[in-house]
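First comes the structure, then the notes that go with it.
A protein chain is absent from this complex, but the other protein chains hold their places.
Per-chain residue numbering starts at 1, and chain names A, B and C are given in the order in which the chains are listed.
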Amino acid sequence: MIAPNETAPKAKDYASDQEVRWCPGCGDYAILKAMQKTLADLAVERERTVFVSGIGCAARFPYYISTYGFHTIHGRAPAFATGIKLANPGLDVWVITGDGDGLSIGGNHMLHVLRRNVDLQVVLFNNEIYGLTKGQYSPTSKRGTRSPSTPQGSLELPVAPCALALGAGGRFVARSIDTMQPHLVDVLKRAHAHRGASFVEIFQNCLVFNDGVHSAFTEKSVAPEAQLHVEHGKPLLFGRDRTKGLRVTPGTLEVEVVSLGENGVTEADILVHDEKSRTLAAMLVDLKPPDFPVAIGVLYCDPMPSYEQEVQQQLAQEGAKPATEAEMDAVLRGGRTWEVT
Amino acid sequence: MIAPNETAPKAKDYASDQEVRWCPGCGDYAILKAMQKTLADLAVERERTVFVSGIGCAARFPYYISTYGFHTIHGRAPAFATGIKLANPGLDVWVITGDGDGLSIGGNHMLHVLRRNVDLQVVLFNNEIYGLTKGQYSPTSKRGTRSPSTPQGSLELPVAPCALALGAGGRFVARSIDTMQPHLVDVLKRAHAHRGASFVEIFQNCLVFNDGVHSAFTEKSVAPEAQLHVEHGKPLLFGRDRTKGLRVTPGTLEVEVVSLGENGVTEADILVHDEKSRTLAAMLVDLKPPDFPVAIGVLYCDPMPSYEQEVQQQLAQEGAKPATEAEMDAVLRGGRTWEVT
Amino acid sequence: MKNRFTSSSPDLRGVKAREVRDSVVIRFAGDSGDGMQFTGSQFTLEAALAGSDIATFPDYPAEIRAPAGTTYGVSAFQIHFGGGDLTTAGDEPDVLVALNPAALKVSHKDLRIGGLIVVDTGAFTKRNLAKAGYETSPLDDDTLAPYQLLKLDISQRTLDALEETTLKQKDALRSRNMWTLGLMLWMFGQEQDATAQWVERKFTKQPDIARANVTALKAGFAFGDTVEMPMDVVGYTVAKADVPPGVYRTVTGTEATAWGLLAGAQAAGLPQLFFGSYPITPATSLLHVLANLKSQGVLTFQAEDEIAAICASIGASYSGVLGVTSSSGPGIALKGEAMGLAVATELPLVIVNSQRAGPSTGMPTKAEQADLYQAVYGRNGDAPLPVLAAATPTDCFDVALEAVRLATKYMTPVVMLSDAYLANAAEPWLVPDADELPRFPVTFRSEPEGFQPFLRDPETLARPWAIPGTPGLEHRVGGLERDATTGHISYDADNHQRMTDARTEKVRGIADDIPEQEVQVGEPRGALAVVGWGSTYGPIYQAVKRAREEGLEVSHFHLRHLSPLPRNLGELLGNFDKILVPEMNSGQLVTILRSAYLAPAEGLNKVTGKPFKVSEILDAIHARLER
Partner (left out) sequence: MKNRFTSSSPDLRGVKAREVRDSVVIRFAGDSGDGMQFTGSQFTLEAALAGSDIATFPDYPAEIRAPAGTTYGVSAFQIHFGGGDLTTAGDEPDVLVALNPAALKVSHKDLRIGGLIVVDTGAFTKRNLAKAGYETSPLDDDTLAPYQLLKLDISQRTLDALEETTLKQKDALRSRNMWTLGLMLWMFGQEQDATAQWVERKFTKQPDIARANVTALKAGFAFGDTVEMPMDVVGYTVAKADVPPGVYRTVTGTEATAWGLLAGAQAAGLPQLFFGSYPITPATSLLHVLANLKSQGVLTFQAEDEIAAICASIGASYSGVLGVTSSSGPGIALKGEAMGLAVATELPLVIVNSQRAGPSTGMPTKAEQADLYQAVYGRNGDAPLPVLAAATPTDCFDVALEAVRLATKYMTPVVMLSDAYLANAAEPWLVPDADELPRFPVTFRSEPEGFQPFLRDPETLARPWAIPGTPGLEHRVGGLERDATTGHISYDADNHQRMTDARTEKVRGIADDIPEQEVQVGEPRGALAVVGWGSTYGPIYQAVKRAREEGLEVSHFHLRHLSPLPRNLGELLGNFDKILVPEMNSGQLVTILRSAYLAPAEGLNKVTGKPFKVSEILDAIHARLER
């Protein structure tokens, strides 16, 4: 725990004594670093914090954090986390998952934890591959992905994690990239600040089985042109010198890329990011290279009362507390009784 | 089967010999009627048609249709249907499910069958309740639904089936209402015509456990004002004399209800329905009374090659056919062998 | 069952003096819409209030609202009441009340020869006869020759009774069941006040309906008392049970289970009972009962599926409350993987299985005992856990309480087996005083000094319960094999052996912490031991009692603890020449006993979705002892 009189915690205070066992060069290391920094910056109390995960390389995460940790079974982390949070709403709960764990076998629990809006943070490491089982394609793998289970290339349409999160009714949807430390830390802090279920997709590189799968927009060289960093209330501008932007094609609900200054386009024409707009978010999550940049940052955030809060309120209204003997008697004798003498 | 020389089939040709066992007055009867009419109008071959279902009142459906039918286990129908279609792409496959079967326990298979775009029709009977188990709230139940498992009212945010279908990457998303026979038949035909996974949500009334749950927009009296019937290429107009419409609020991706003729609004200002626009569809599925009408009809339809087609192609490229003895020998002797004499 | 109507008619003839009976079995049967379950439970209540012992068997259709008048739409409620020690709802009804032809068709064959059939002739219309599949009316041919038949136009008499009311005929006819109830209450010398009051309370919002029902009830009752009654029908006085003094109520297995779990949470001193479940027949009712106990610190969570339900419950236990989940066979099947995790991480959890007929979806509303294998063996890896079974509706209370005790004391998931019959059947219960209930407070680990997540209590072999929120105990647990002390991931060969042995030993050790097996009926040695578990208790008990009355050396053992087995069971069974194991499955406990003790146990197996008849077991006993 962080003793009150202690000086501000450091990232290393949130590192467990376990040796980290990911492949050298795995994107997960960077995410771990960002998470430990986030926890330190927020000075979260170790004893009140629980990291819950399923199975996968990503899911090994809790072993490396010095808080409470529960490495559960494949795909079910959101369900365990829901029980943990409902039973003790005072806990600060993080769910760490992968694209296979969270969207293949675990898709249903992901859908329902977001829909219920339990106050926790879901962080999905999307490397578009099953790492731990040695490189089969996943539900987020691009069509045509050659993998041991698809030697001639995969044939399925990948699911966009954030699109699914919105479709499920998620109230906080954000994106970041393993290698973008400051951005990632900011996004994690926003997710933590959000009351309710927050969903964060992190584009993560699997060096061994899917190296460079995100480089089309993560490579330093292309990043400015290929990434759209969204900020609430700010126009959707991007490009090396931020001269490109998104505009609504008049009379439709479609957007187009325009360049400031060119045929009369001014910043006034540029669509302004509104975190509370579901339609806008739905548009943002669909943007893909080469025609569009990839939207990064908090794409959607529109809080609602969280599930465990509502549950607590309902329990309170019912005057919930552990049954006393007297109450126990009342329960057992409730309804019709008769005495035999 | 329908013998070639037979005269055009009638709806009753698609009724099985089984006594229908839904509660008198259940909305499922109307859907059964519409389905039998659809099959008859399309003159589908009974022997090539398979109805697959999970468990629930809705899921009893296959017993009442004279085609092949498989009443499987709770929530898994899409998975069975995928295997059936992959093994014999010549079959015409329908998946019948409920809001509990398809979105609670079966949410993950729903997500993946839509994402994979297997050529089949998913028809979800949404009565916002678990009928067969006697009336517990479901993932589509409105917040505050009082049910045996939520005597003080449910606390969860309902999921919108069509929003989820879009989030999952579904290529055909439509809606209809049990009592709207002609409309329902048309929608079912569109779904059947669509190559790939089509998702149809039918607002269905559970007389016994959730009577009138949809009446806010299904009641004859309010229907014209509360329903928006979408048609590709037509402006999004509604209202008794179709004088109301949807307009994009300039400079945003939001829409607003406007009245033709009032402060200069003409039909030209009205947003035109485009079945191929995901953003438009995302907006439509979110429309809710009282502020907006409920969108009915084919909300989204943008075909892509279907999964089982792609699989067949890949198999063909690999020259797939049952192994002959010679080939079997080749397989067994492939790689390094040596002879002992 | 003890002395009953003889089949000679004189019994039902002659003067209107009340005849005396020790116990009587009545079955109320009608359409799903006819309110037979309500009628039955009201009769139960009156009989109970009057001090009879009682056993009931509700039996209703699988369909929510099967089409009216069909045979598969028949709803029935059988009640056995009278003098002491009734443990079954009775093999053969003495009296059948049939409110429509379908009900008659489905039930009359079960009636004992010479039994009394009461029919509402008003309901025997062409249409209803056809729906029931009768060409000619059984009232006119000799179908019912072996029985006493009392034809009454109950419909008409109900309408007459309600003339004054403003009710539409359709609604008035709804009170047919109340008129019938009134008549039956009269015939068997019961009161009607409790029912009247109950009706008034239930329909306070619709006073006219309340009035109609009470009027019909009184009319039916009066009918018996008056000259209107046909000469050949008489009233009966049924013996009362001499039961121990105290406060009684009727309770279903579902209610008893819910309260037992709650009592367990209280006994363990836990702040909350977390119940994660997903609806499934016949387990759902437990969710319904617990959902109404929020005020007592019960949190019910209806999950998206059975997997999420058990995972959430495990998460809750991990957080420091009592995690409970429940389902029926198909749903339990889905929980297998997560049960393994609970075994591996050694967290307390109670899993309640209300068994129904399988395999697969099977017959959801029918009882069976075919999930014992699944409970004891149905997981991957060596994953032992305690398995308990309730024998009667009231026994569910004690078993649930015991399940909580074992789960929290030994840090282990525990399976409690119930079934569709126990869940719905009601019986009178001597209500315990809360302050007399056992206490087994848990202690959460709080001391960081020397804390190791898998350092075991030398006596129980339980690991410490160290919950999030406790400063200094931050640690990681998971499903990968873990070090026997630190809990860190370990692939060490010896460590895996040590942990596997520890998990096995921990569960085996529970045998020393549970009562020795007692004999339910008979001696601890003899010619034949009849060994049962679960809801077969009643028929086995009665059959063995009768066999002993015949002088046979038979004893009845009924197991509550199925894993581990009571430590003295092997020795006990060794004292018998033969062992018979009646089960509502194809032979599961019998397999376990044979391998545990190399005892020559034989099965008596029935899978029809219906309980054993006493006679079926008695016959089997005879067969075994004649050889």
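Throughout what follows, a residue touches a chain if its C-beta (ideal position, glycine included) is under 8 Å from a C-beta of that chain, and two chains touch if they have at least 3 such contacts.
Just so it is clear, the structure is predicted and the values come from calculations on it, not from any experiment.
Asker: Would you mind spotting which of C:89, C:150 or C:334 touches the chain that isn't drawn?
Answerer: If we include the chain that is not displayed, C:334 is the one touching it.
Asker: With respect to the chain omitted from the figure, which of B:81, B:96, B:228 or B:296 is a touching residue?
Answerer: B:81
Asker: If I consider the whole complex, including the chain that's not displayed, which of A:63, A:130, A:172 or A:292 touches that chain?
Answerer: A:130
Asker: Return the single residue from C:282, C:479, C:522 or C:566 that touches the missing chain.
Answerer: Final answer for the missing-chain contact: C:479.
Asker: Which subunit B residues would touch the chain omitted from the figure, given the whole complex?
Answerer: 1, 16, 18, 46-50, 52, 55, 62-63, 66-73, 76, 78-84, 86-88, 90-91, 108-109, 111-112, 311, 314-315, 318-323, 325-329, 331-333, 335-341
Asker: List the subunit A residues touching the unshown chain?
Answerer: Subunit A touches the missing chain through residues 19, 21-24, 55, 57, 73-75, 104-105, 107, 130-134, 136-137, 139, 148-152, 208.
Asker: Touching residues of subunit C against the unshown chain: what are they?
Answerer: 62, 72, 328-330, 332-334, 336-337, 340-341, 343-345, 357-366, 368, 370-371, 373-374, 376-384, 478-481, 491, 493-494, 496-497, 500-501, 503-504, 585-586, 591-592, 594-595, 598-600, 606-610
Note that in this section only the chains that are shown with their structure count from here on.
Asker: Considering subunit A alone, which of its residues make contact with at least two other chains?
Answerer: 108, 111-112, 311, 314, 318
Asker: Quick check: what residues of subunit C touch more than one other chain, meaning two or more?
Answerer: Expected reply: 294, 304-305.
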